[in-house]
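One protein chain omitted, others in place.
In this document, chain identifiers A and B correspond to the written order of the chains, with residue numbering beginning at 1 in each.
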């Protein structure tokens, strides 16, 4: 089966191979494990980019393959980040607190330790009590399970409600956006127990590993992200190949038809929605320790729309397209907003790219949607000479199903 | 008359005498007091030289009066001063009021040499500018050492205040009366009651009479002599919405938590409390005992820790190794051991609390001793509470209505572009923002706020209409029937426009000031009120509804729009140019968004994120209401507005939570009505 799977999808091996080469290159170039021509902060940027590629994969699965334009996947990404962030913050604070308590005359009682940690973490929101959601924060395995469980459960409940009532298309998008908005507004409150708009910080410091330099930690996370991306790619590729892939693409193109074939469309949608939410959660759990801080702003609806932008620019409906899009746009975005792009003096006005980058991104996005709906992935087709056979009419868009009649009849 | 003249003469003489220095003054002086007793002394009858000034010639009547009461004034005490004040108040002298005022304000001075009273301003530390009471004219600057300031204490000042109030209330000038009443309203006390009552018998203008009657009752509630009178006054306020009524009644039912072994006899006990109930948790009850020295303080963790740390001997505390003291249980044992040695004081342990608490009764007493009054007050407050609750509901409804009209305004453009045309325009919020910024720019050019508003509305419409037409021509028309791609590309426009606005106008909020006639608010009573700007927005929303209905139902454009959206091919074959219609309709929807932007800008600050704040709610409004139906949008806006206000009412401190719960509610609502409140049924609904 392995043989046939890879034989049928040669792009998987190419992708994994390129990813491995890239990982090797970064490892060799990093400060901790190689010659040091790639700075630690850039290794972190690359690691984060890989995580964004992973969530883009999830987005492609849910949008490009089953046709749900979810504007809520960054919420799952953020939740994953929060879950791992809770453990990181708890454990790290515990280290610090224990250090100071151990110097006291009496050994601390468990209550004292807990109160001290609570005071450290929640002092900023005027409390020293642990909210109920932190019940498992002391345990890495439990929080790791939550990384998967919390986004998965949220997706399950929301998806069940939404798909059950047959909300589709734009309405579903708006509903997912509303969910994200509700979640981020909820997290903005101090009462939510996750430090309100302060969010969780100091996540780049791994507990018990103070001796390990950030340069090494960054490369560890880079490896983990690369591994997760590779596994995620394999998983997604496996899901979309075969009959399951046929069915979900069928749902994208004409869900009513699939329903009349006896497939419970809602079940498939729910399955994919939850699966991608879990992938997004894992991506978030890898991303935020590299970013160092997470706050509710990260989960604002706009972040999820950017995610859709990446996938669209990369070319939806093909997995490598999503990865390309996420990597390309986020790296270019880092480049522009980092102030590394020279300003353009126009005489009367100087175009400073830090200010104008979003305008450029917005407009280029319009252009891509209008003129290159296949995105960057379309270029791959061109290069491979694998142009779509002339079927008259516009290319197949996932949103409206198969070709419209009048286009096909031309 | 003669007195008056002579008074003036005396003043003149004084003035002349001043020119010769202070030494001259001493000549005409009566025996002076060498030692002035501390003013405001409570001990009566201490005043020496009480009979001194009986027969001063050529004194003005007011000075004579003051001199006649000199003993009382000098040795003023709350208990004894009343006759002097009464004498002044009933003298009928025109200066009596001013004397009382100056006296009350501690501006009355007595000359040590002759005991005459003046009022004075302090010029500097050592110098006074002396004025004569009878004429009000300055007599010149004199050294302070020659005078003694009269410093009435607060009790005396209160008595004077009452007398003054009486003066003012009896004034013929309604404004003065009004001011007196306002003073009592602000800070009434028992002494005001008598003058108020006396003035009620007299003729008065209706407005002031009503105020006076109300005040009389309020004061009776607080200071009335008999319970019956107070209860009757309380009865008047049943169902009264005034803040003053509640302010008068609430202290009556205020309670204090007390503790004792038994309930007190005769005290006005509100209720007894059970320890461990919600109203009185165990630890609070115990803390009360400790505060009243009825029980030893509870050993806190920190105290325990400090005590143990202070008693570490050879790595042990009370026979327990320090290393073992890492649990509350061992620490308690160690402390008990120390306490047994007598090293530390005994402290209550959690187990003992209950036994100690059992011995006491906890109860709340009213500060007001009369049970009749407190009962009446709490009845009245219950009645008021119901009515206030009803009015708050009314107020909340008005808030909800105005929020609904804001959502409606924000959504009505969408109802056209999204509801009628089916085009999902994520940049709709940015059109709202453009409208608001247009209003801001117009205001920079035209400083008159009213005029600029009149100009801004059509200008905003024009700008956003043009933007909408441009967007339709350049982007949207290529993407009809591909809603998700429309969503994404218009989102691209949205982020570009937002950033553009940031680049042009900066990130800080720009003010869009409303004309002064829109300031202030319409106040129905103390509870219900609504600002004019919200009324204006509501009216604007109604106007828009009218315009929308008119355009869609009565105009050629509306007819063509409906035709094109229902069946473009058929419409085209009937000679309608769908391109043109789509363009105009989209422009219209965008233009309305622009006008909404001006309205919202008046109400909120204009920032580049203004539109983004409203976009999700706007889409929700349209979706909840039912796509393609303006009445649905209206209902949707109403529902969301009222809902949000309703949720905020449950948790007023947290508007974020209100929004969160509202969105969750909408998600659940969509479960039951996936096509909105007013759903298109049948085949027209499509898939």
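Here is the rule we use: a residue touches a chain if its C-beta (ideal position, glycine included) is under 8 Å from a C-beta of that chain, and two chains touch if they have at least 3 such contacts.
Convention: contacts and distances are computed from a predicted model.
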{"item": "\"Septum site-determining protein MinD\", \"Thiolase domain-containing protein\", \"Ferredoxin-NADP reductase\" or \"Arginine transport ATP-binding protein ArtM\" - which is the UniProt name of the missing chain", "value": "\"Arginine transport ATP-binding protein ArtM\""}
{"item": "Residue, one of A:78, A:250 or A:325, that touches the chain absent here", "value": "A:250"}
{"item": "Of A:157, A:261 or A:367, the one touching the omitted chain in the full complex", "value": "A:261"}
{"item": "Chain not shown, touching residues in subunit A", "value": "1, 239, 242-244, 246-247, 249-250, 253-254, 256-265, 267-268, 271, 389, 391, 396, 402-403, 405, 408-409"}
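Going forward, only the chains that are shown with their structure count from here on.
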{"item": "Chain centre separation in whole Å, for subunit B relative to subunit A (CA means)", "value": "47"}
{"item": "Parts of subunit B lying in touch with subunit A, wherever the complex brings them together", "value": "301, 305, 308-309, 312, 322-328, 331, 424, 426, 475, 478-479, 481-485, 487-489, 491-500, 502-503, 612, 616, 619-620, 623, 654, 656-657, 659-660, 663-664, 666-668, 670-672, 674, 687"}
{"item": "Parts of subunit A lying in touch with subunit B, wherever the complex brings them together", "value": "69, 104-112, 158, 161-162, 164-171, 173-175, 177-179, 181-183, 185-186, 188-189, 191, 256, 301-302, 305, 308-309, 312, 355-366, 369-370, 373, 397-400, 404"}
